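Let's turn to chain A:
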Amino acid sequence: MITLNSALIVTAILFSLSLIGLVLNRHNLIVLLMCVELMLLAVNTNFIIFSHFLNDLAGQVFVFFILAVAAAEAAIGLAILILIFRKQKTINVSELNTLKG
Partner candidate 1 sequence: MTLLQFIFYVFSALMLLSAVGTIISRNPVHGALFLVVCFVASAGIWLMLQAEFLGLVLVLVYVGAVMTLFLFVVMMLNLDKLPSRAGFKKYWPFGILILLLLVGLMIYVVAPSHLSLASNAIAIPHPADYSNVQALGAVIYTQYVYAFEIAAVILLVAIIAAISLAFHAFHQDTKRQNISKQVQTTAAERLRLVKNMGKE
Partner candidate 2 sequence: MTHFPILSLLIWLPILAAIVVLIIGDDAHANKIRVLTLVTTLLSLVLCAVLWAQFSLTTYQFQFVENLSWIPAYNINYALGIDGISLPMVVLTVITTLTVILASWHVVQKHVAQYLATFLLMQGMVIGVFCATDTILFYMFWEAMLIPIYINIGMWGAERRVYASIKFFIYTFAGSVVMLVAILYLRAHAGSFAILDFYNLRLTQGEQDLIFIAFLLAFSVKVPMWPVHTWLPDAHTEAPAGGSVVLAALMLKLGIYGFMRFSLPITPDASHALSWLMIALALIAIVYIGLVAIVQTDMKRLIAYSSIAHMGFAVLGTFMVYLIMSNVANTGYAQMSLEGAMVQMVSHAFSTGALFIGVGILYARIHSRLISDYSGVARVLPVFAVFMMIFSLSNVGMPGTSGFIGEFFVILSAFKANFWIAFLAALTLILGAAYTLWMYKRVFFGKVTSEAVANLKPIEPAEFIALAILAFFVIFIGVYPQPLLNVFHASIGHLLDISLVSKL
C-alpha cells in the first residue's frame, strides 16, 4: 500500500524541484510560470494525500478551489507575459531588470 511518508517525500521533492527551477531558471518567463504550476501541483497532491490518509474530504474540496485559482493565475500570468513581450521585445529573464536600483 502507499505509505503516507513515501507520498510526502515525493511531493516534497516535486516542490523543491519546482522551487529550484523557479530560482535558477536563466532562460525565460514561460519556464517560470510552468514551475509555478508545478508547485501548485505539488501542493494539491499533498492535499489529496492527506485527505486520503485522514479520510476527510475537506482536502479534496480545497484542491478543487486551488485548481480554480491556479487556472486563473496561469491565464493572467500568460497575459502579462504577452504584454511584457510586446513591450520589451524579449522575455529573457536576465534582460528584464528595469527594476534595478
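Please note the rule applied: a contact is a pair of C-beta atoms (placed from the backbone, for glycine too) under 8 Å apart; a residue touches a chain by one contact, two chains touch by 3 or more; residues count from 1.
Keep in mind how these were chosen: all candidates are chains of the complex that A comes from, given by their letters.
Predicted model, so just to flag it, every value in this text is computed and none were measured.
Student: Check each candidate in turn (1 or 2) and state which touches chain A within the complex.
Tutor: Candidate in contact with chain A: 1, the rest do not touch it.
Student: Which of the residues in chain A end up touching candidate 1 in this complex?
Tutor: 1-10, 12-21, 23-28, 30-31, 33-35, 37-38, 41, 44-45, 48-49, 51-55, 57-58, 60-61, 63-65, 67-76, 78-83, 85-86, 91, 94
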